[in-house]
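As you look at this complex, bear in mind that one protein chain is not there, while each of the others sits in place.
On to chain A.
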Amino acid sequence: MKLLKPSWVSHNGKPIFSVDIHPDGTKFATGGQGEDSGKVMIWNMAPVLREEDEKNENIPKMLCQMDNHLACVNCVRWSNNGLYLASGGDDKLVMVWKRAALIGPSTVFGSSSKLANVEQWRCVTILRNHTGDVMDVAWSPHDVWLASCSVDNTIVIWNARKFPEMVTCLRGHTGLVKGLTWDPVGKYIASQADDHSLKVWRTVDWQMDANITKPFSECGGTTHVLRLSWSPDGQYLVSAHAMNNSGPTAQIVERDGWKTNMDFVGHRKAVTVVKFNPKIFKKKQKNGSSPKPSCPYCCCAVGSKDRSLSVWLTSLKRPLVVIHDLFDKSIMDISWTLTGLGMLVCSMDGTVAYLDFSLDELGDPLSEEEKNTIHQNIYGKSLAITNTEVQLSTTIIENPEMLKYQQERQNSAQTNVGAAAAGPESAAPKVNSVMNGESLEDIRKNLLKKQVETRTADGRRRITPLCIAQLDTGDFSPALFNSAPILPSGSSLSNQLAPQLNSDSSPGQPASLGLRPSQDGVLTSPPANSGAKGPEDDRDGLKSSLLLTSASKIEPMKALDSRFTERSKATPGVPSAISSTAGLTPLERPKDGVSALKEVKTKEETSSDSEDKMAAINKNLSFAKRKPELLLDGGEVVEKRKKGRPRKDKMAATIAQPFTQVRSGKRVSFLSRHSYGAARPEQEVTRSLCSAGRLQITPPPPEREPSRAAAPPPPAAVLRLPTPSPQKAFSLQVSMEPSVFLEVENEMSMVAGSKLSQLRCSRDGRDWNTLLPSSVLVAAGSSDVLAVVCDDRMMSVFSCCGRRLLPAIQLASPISALHCSAHFVMALTAGAALSVWDVQRQKALVRNESLQPLLSGADTTVSQSMLTQQGVPVIGLSNGKSYCFSLSLETWTLVADKGDSLVQCADFRSCLPSQDAAASSGPLAVVQGRNLNAGRLASRLSSTPHHLQQSMTLAFLENQLASALTLQSSQEYRHWLLIYARFLVNEGSEYRLRELCKELLGPVHKSASSSWQPATLGLHKRELLREVLPVIGENLRFQRLFTEYQDQLELLRLK
């Protein structure tokens, strides 16, 4: 036996908690503590194995390091196929890593060590479910499942072929679960916990098969880990820390009856880790000795807190070797090479040792075939032998359809793995395809010219970054963004990117710039504190020492050094928000300075600055803010804006455009530089109103005009909703495909003393325009219709070619929001009444429906409004509730409530489909906001019983289904239906599942009395059932249900 401690394998002296050798033996991973995070490192094996490689500077030792875990990494494990690395840590996460082949070596930018990451390993999925530190992870044979255990007392089984899907959560331990091992034939998984028990679980139905407590009753919970191990022949399970006659042992548990008659004794302190050699051995035939057939045996390494390591052969009564004082601290993990001759051991002291055995010492390893024969003799055909067989080996599949389906699943999983295996080699040319033939150098040369730069509503620069490589995210992560080749011209690139933005238009983003008042222009980009520079100081101290002659002589200075690491007061978002909002939210201004400062203070994390420095900043901020205030605000203007403007801003940011156009709205450039609103006093606005009125109402003006002037603004009490203010000109993009732009120029020409407004529309390069007698307040459009409302409350509707479709419609009160979608037009008036017209059928769908019942609270107001493609109006209120007016029920229905506790507690993440694109852009998603923080609070509620959370999730999912139905959003309905079905399958609620199937299938025989509709929202229910059935088929428990409906569907199909 040879022993080596490669000193270069270290986490800078920090403890190493886990080590695992890659199945191909060329590299190994270590996990442990990093500087201020957890750390996973991947090392080259060659320098460990061969001295000349260790000395060769050209052979890298460290291949990759990942600091992504937020806290200490307790376990790293390679998948059996070697493609993935799983790591679990104190941050409660399990991360699965995959090698990204298309990206070459890179350093960690800015890191002091110039060591390059030779290989790029990238986190392809993060598995979140545990509510406590993850202590151990284990891949099942053939990588069907990944198991993780945690101090939250649970074991989670993940579907390793469909991350992040969760198969099940094994509950039963009453203490911290600290070790996991799979039965090599795939029938069981065993776990050991601090609750003085070792439990064996069946993989068929995930129920507990055995609970072994006796050998552990004397144990204290003192070991960091309890890594148990299963022998390669499957006959023995060896526990970590057990006690026998008050001495620490490693308990041997026989598979046959889970008997506990034997143990490994001799360690002086608790056993932390047991690891079987993956090989089965037989006695080495020595020359001359009689070739008598000997029993095959296994080899097992045991590591302990007593810092010693023992290696045992099951054929010997005494250990093969015991090594004391190999480390300064407890042994934490052991990993054998697949050849069975090498072993890496890591310790809490931050070092690693490599042991190299010879065949003479261990014996002759059996070949894989011989091992399989042994398995076959003992277990019959097992998972371990038959690669492609269904993992649920002992359940009888009763139905050929089910079998077929299961096999298909298996095959597709196999091909996926195959494709992934081919990845590393084939991926390299991918970079080129992304680059479209251009080299990176070419791109870099022209990047500044080429990159797309736009201005947001508040005048800020927005750069669209150039995508130079997609992430090689492997087969599981949802790759929404599929390809964005770099195109010759920047604008076309942005066009191409825009549709993919679907998930980007969060309410905080300005969605409809066309409606924005232009005072923003004033604030284009004043540096946050440029106005606040005090008089210059006469400090001379540093200057002389700073007169350097060349850059190379620059020496770090303490005063500047602190600036590198401290979040400056000028940056953490708050002051910048001030600079950009100073002119926009005058309402909040008086207290802003104080509150902003408070925020700065609370946000400060790293700074240790003195009080007076803070005070200086304080001055800075308030001064900087006051300046624009003086600039912009005249007395009565402030008054006026206090009433209308702030809310209007909010509206402009959140409302407008039906959901399909929200994205396009973002890119609208803001044409007008002068408009009414902020800078001009109110009289001017009224004057324009009057002049517009005069044009329409011909003689005699003297009598009519006063009444008209008085009429438009109805009593303030009635006006529940804010109205947009008139602008000189504005434009908006109505749709992307075909690209339609609307431009409005008010009072563009004077005819006979009255002013005309022009509406210009360009569609795919073809223009039309029309004139309106009064100035246009709002405009909206879809690919089918365009609508404008003028300040005389007249609404006009045009076809996409400029034909007037309806005579002008007189609205009851001034317009508040206007939307078009498909051939529907929706108007929300300031009097809080809503109307929707179907222009195609020239029919009202919703007639002046009052929002009063919704706006019950004193300060509730409309924060968002929207019209779906199906003509369903949706109103979002400031209290977080969203309502839609159900056309069939003729009433308001609640479709979303952000404060709903169900939303926050529902945890269905494990049921999310991996390809989740469709649902993120539907109206329901828009209404509910992107962060459907499903299950975010769920982890906080971990103390709530499981069944409670289950019921909440169920209730939530059913709400979602009902809402999607009301919104007539078929894609979302389908999406939630599938999630719902999967959840029912996971949770095993057969009752509801059956009812769901029944509803989808409908009556098999036609009968006149049945009111069953074959389709919902244009989706055929039976088609939906066809999609749901495979989900049901994933749980063998429901195979009867699967069979039943599969048969009936088949029957119906044949009819």
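Just so we're on the same page, a residue touches a chain if its C-beta (ideal position, glycine included) is under 8 Å from a C-beta of that chain, and two chains touch if they have at least 3 such contacts; residues count from 1.
Here is the rule we go by: contacts and distances are computed from a predicted model.
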Omitted chain, identified by the protein name its UniProt record gives, among "Anti-silencing function 1B histone chaperone", "Vacuolar protein-sorting-associated protein 36", "Protein preY, mitochondrial" or "serine C-palmitoyltransferase": "Anti-silencing function 1B histone chaperone"
For the chain not shown, which residue from A:316, A:359 or A:469 touches it across the whole complex? A:469
Which of A:56, A:174 or A:411 contacts the chain that the document leaves out: A:174
Looking at A:50, A:329 or A:404, which residue reaches the missing chain? A:329
From the listed residues A:214, A:460 or A:760, report the one that touches the chain absent from this view. A:460
